[in-house]
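Reading through the structure tokens given below for one structure.
Every protein chain except one is present and positioned as in the full complex.
Note that the chains take the letters A and B in the order they are written out, and that residue 1 is the start of every chain.
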Amino acid sequence: MTFEWLHPFLIATALLLAAVGAVRRVNLWRAGQPESVDFVAGLMAMPGRYLHDLHDIVERDKYMSKTHAATGGGFVLSLLLVVLVHLFGVQNQILAWALLASLALMFVGAIFVFKRRLNPPSRLSKGPWMRLPKSLLAFSSAFFILTLPMAGVLPEGAGGLLLTIVLGVFIAMGLSEMLLGMTWGGPMKHAFAGALHLAFHRRPERFGGGRSTGLKPVALDQRVLGVQKPEDFKWNQLLGFDACVQCGKCEAVCPAFAAGQPLNPKKLIQDMVVGMAGGSDAHYAGSPYPGKEVGQANGGPLLTITEGLIDPDTLWSCTTCRACVEECPMMIEHVDAIVDMRRFLTMETGSTPNKGAEVLDNLIATDNPNGNAPASRTNWAADQNLPLLRDVKETDVVFWVSDGAFDMRSQRILRAFVSLLKAANVDFAVLGDEELDSGDVARRLGDDATFQSLAKRNIAALSQYKFKRIVTTDPHAYHCLRNEYTDFAGDVFKGVEVLHHTTFLNELVQAGKLKLSRFKGGKVTYHDPCYLGRYNGEYEAPRELLRSLGIEIAEMERSGFRSRCCGGGGGAPITDIPGERRIADMRMEDVQTTGAELIAVGCQQCTAMLEGVVEPRPQVKDIAEILASVLLDDEAANDVENQLEEAF
Amino acid sequence: MSDSDYSHILRRDPRGERIARNRLHPLHSTVAVQVAETLGPSGLLRKNPHAVGFIGPNGIKRIDRLKGNAIAITGRRNAQSSQEVLLPLHQVSEPDFTIVVVPDMVGGRLTAHDKDILGQAHQLARSMEAGVAGESTGAGAVMAVVFGVSKEESFDKAGVDRLLLLDGAEYEGYCPEQQVAALEQVEARLKPEYWLFPDSVHGGTDLGSRLAARLGERPATQAWQMNTETTICRGASGSTDITRDTPRLLMLAQECANPVDETRHEALSIEWAPVQAVLPELHDLGQVAVDPNAIPLAEAEFILAAGNGITNWEQFHATAKALGATEGASRVAVDDGNMPRFRQVGASGTWVTARVYLAVGISGAIQHMQGIGQCDKVVTINTDAGCDMVKRADLSTIGDAEKVLDELINLVDTYRQQALHNQNGEKEGAKNAA
Partner (left out) sequence: MQLDANTSMDLKIVSLISVGKHPTSGRARRAEQDGRAVELGLTLAEAGRGKQNLTVLHAGDSQQSALRSYAGMGLESVRVIQLRESADAVSPLTEYLRKHVPDIILTGVRAESGESSGMVPYLLAEKLGWPVVPRIANIVSIKEGVAEVLQALPRGQRRALTVRLPFIASVDNAAAEPRQSAFGPANRALMEQQQAGSETDTVRSEWSELPARKRPKRLKVVKAKTAADRFKAATAKPQGSGGKVLKDKTVTEQAQAIFDLLLEEGVLR
């Protein structure tokens, strides 16, 4: 046959062009800032990361996971065999049959992809992504027919010239999508960038069931603080943006997007890609930022992101709830990117919106966000007779009070918790006036300088004393103490356990140190605080606590790792970007569908946000408050015991 | 409470009555006085109809069958009702020294702050008269220098011994340069022992600072306790107390001393040769009309705040306009998009200092109550009598906010029209008089 050379030529050309594209793409990533990565270990771990960590997330959607396994697996296998069989011309019946099998697998997968694309949900991007199933089908079917003669099913040269040309067209189409698209920026880019992203991920701790949620500190002597231009990102962050498959899982869970605030995590990542490669977002074919038109944004690797590419309001809409990161099958770090860009806005341009500047000034001048007198931090406990670390020097448990000390509503939670600590005879003490704001808000608002100053002073205060555990009622402080102070702490936290009060109380209850009666009240639901759940993986202790009171939790549809944010995190109530609805109202609707009369919460910020919803609405109580309300004093406890004894 | 509360009780004096009846009593002549019939100069017997009879205990005139021998128990009552407490007059005929007070005279009247400072001036004068280290300095006079048109009528009771009223055309409006020139002349002629200014935003601080800079005196500012020896001033934006020797020129804080209340003063106007008009570098273009809604919420004097209970927003805005109030809002009203965020009152919004806070349809979340903690008078229109706002408010009305606001607009409109009418009437009256 005269056109024998055609198909190998096509394959070779595609591979060559793909290699050129890959070099170009790699150079785009290399424009980013250096970050040390263990290349060898990363590459070695990559298949495992793909098969376990990534697939575990995809597995949440069974349809898609099976489809992807068939299509992706079939494709990878097919490509290898295609190179062997068709490019190098290895004549082997077994190989040919294997290739046929893998192509068939890919074909079946592609049909399901095709079906999904017939009536796609709004979260999926359209545009080139609508082309993909056709390309997949073309690739698999064309090579299938091309391989048939080699497997001995069809005679050599069957079909003649016409078939050769038709196949050539199909193969060209399939190869350009699958190979060129991979490195020159088509939908298949995700395979190339995604694989390397998994290998060189900035948070390798996340793989293998680990958790890495603390923000990375800023070196304060840098030329530019935070991210001004795309090239200010670390190179592996840029790589991560390229891994996006535009599946829109992040968009579907984003509370700000649902509230009509101008944020869509998927679009944000795509804009990062636009910035990295240069150009405009006109080709973007997914949902826009609510209230903003697509096609107006322009960027380039050396252009300031917030001038033309992304509206600062988009960045300030984020509540840092991490729902997008939790859902992302490619394990992209949206929150890191957002905070990096916020850092530039706050620390370089000084444009934290609304109350942001005031809160930061207060944190600097008074160590608390509302400018209260630092000496009044323990006023709430004037009647509590709390032991101070300054006096006792050594204790089992440090009760980290947090800024709830200044807020009258939160003080009720604090008092409830103290009453429980006292009832359980826990050896505890507080830092008193030596405690400062944890720095959570400052850090989320992008002021890492203030965060670091607060963190260092808090650590210095703690380092003077001996203790085994730190317990706090505030998940935000908990997160900072547990995950973010370690960058500055040296070995102050060595051998110290940081606990959220629900974990600690659960321990006490399970050990029988708290005598509690059963909860008498209506239906109860539990709202997972983001900084307790997604940030620290504590979903079970609060539930177990509630169950131990005889409460059967009426779970919301979005609970556990899928819990919807209350809207209070990441400084969102401070920056206060207008939307169409309020996040807290949406969360309250979630609650109301369960018919619960009481919402159990483990966070003062969630309490404040949910109580801010206009009545009538269910009551909101911290778990400590619920526990304190059913706490039996000694006499009552004895009575109960006596009654039990009498009964037997 | 003054003793007037008891003055209406008429007490009979049985002993006096007895003496009056008994013409032989040795004291009879001192009690029985009024003679209704007297012998006129021409020898005719004259009857005094006013002296006939007496006023009975219940206030009705009675014919005196006792021929003036009954005691008149009426006098006390009449005397009481007409008598005004006349404070002793403090006179300084030839002052040996002068203490000058330059009051703010907001709206042409002495403010409470001005009166405190006049009180302080007299304390100084008395202690100087008593003598420093046994050496008396003679009698001192407190002189007030008043610029512009004065409407004050009780300079005497406020403690002004001498009054220098400079109300020429050159003192109209904001004219600190002219005022300083006048004060410089006072300094040249009288060499006052002390210069006292109110340390206030109404101009006292400005004028005092200007004069201090001109005279090269180092003034005491924000002084809140002083005598002839030492003065205590607030320093470092009110966070420290500076104790220092008393200078000649002081700017005094509010309530530095008690106002004068036990003496009257002469308030003698001083004849003053006209001060040469200075060529001012500052030109007053007059007060700018400020839209109440342009006043920052934290500064506003009168706030009309809306909450969740408002349904008719147009009416709410109309009310604010009619009342001339600055608009405020609760968090819910802002969240619902009915009011902009910068109108939010409360712990997470603005902390307000309004004198009058009129809250409509706000139940009073704790954060909101924190924000209005400094308000003087809180008025609320609410549907729930048990809510926190009603507990805090000085006046609460329970009912339909829309109707009450409607009625309120009507009342204000009629009031405004009347005021306008009266003004026009006055003007016409003035014209007629001319």
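Note that in this section a residue touches a chain if its C-beta (ideal position, glycine included) is under 8 Å from a C-beta of that chain, and two chains touch if they have at least 3 such contacts.
Please read these numbers as outputs of a predicted model, since none were measured by experiment.
> From the list B:R126, B:R355 or B:H421, pick the residue that touches the absent chain.
Going through B:R126, B:R355 or B:H421 one by one, B:R355 is the residue touching the chain not shown.
> Considering the whole complex, which of B:S29, B:Q91, B:N227 or B:N258 touches the chain not shown?
Of the candidates B:S29, B:Q91, B:N227 or B:N258, B:N258 is in touch with the missing chain.
> Please identify, in ascending order, the residues of subunit A that touch the omitted chain?
Spelled out for subunit A, the touching residues are 220, 224-225, 346-352, 356-357, 360-361, 364-367, 371-374, 447, 449-450.
> Contact with the hidden chain only, please: which subunit B residues?
Interface residues of subunit B facing the absent chain: 1-3, 6, 174, 177, 201-202, 205-206, 209-210, 212-214, 218-219, 221-222, 224, 233-245, 255, 258, 261-262, 281-288, 290, 294-296, 299-302, 323-326, 355-356, 358, 376-379, 381, 385, 390-400, 403-408, 410-412, 415.
Just so we're on the same page, only the chains that are shown with their structure count from here on.
> Rounded to the nearest whole Å, what is the centre-to-centre distance of subunit A and subunit B, using the mean of the C-alpha atoms as each centre?
That gives a centre separation of 65 Å.
> Spell out the part of subunit A that touches subunit B in their complex, as residue ranges.
Going by the criterion above, the answer is residues 354-355, 370, 408-409, 573, 576, 578, 582, 612, 614.
> Please give the residue numbers of subunit B that touch subunit A in the complex, ascending.
308, 331-332, 335, 337, 341, 347-348, 366, 370
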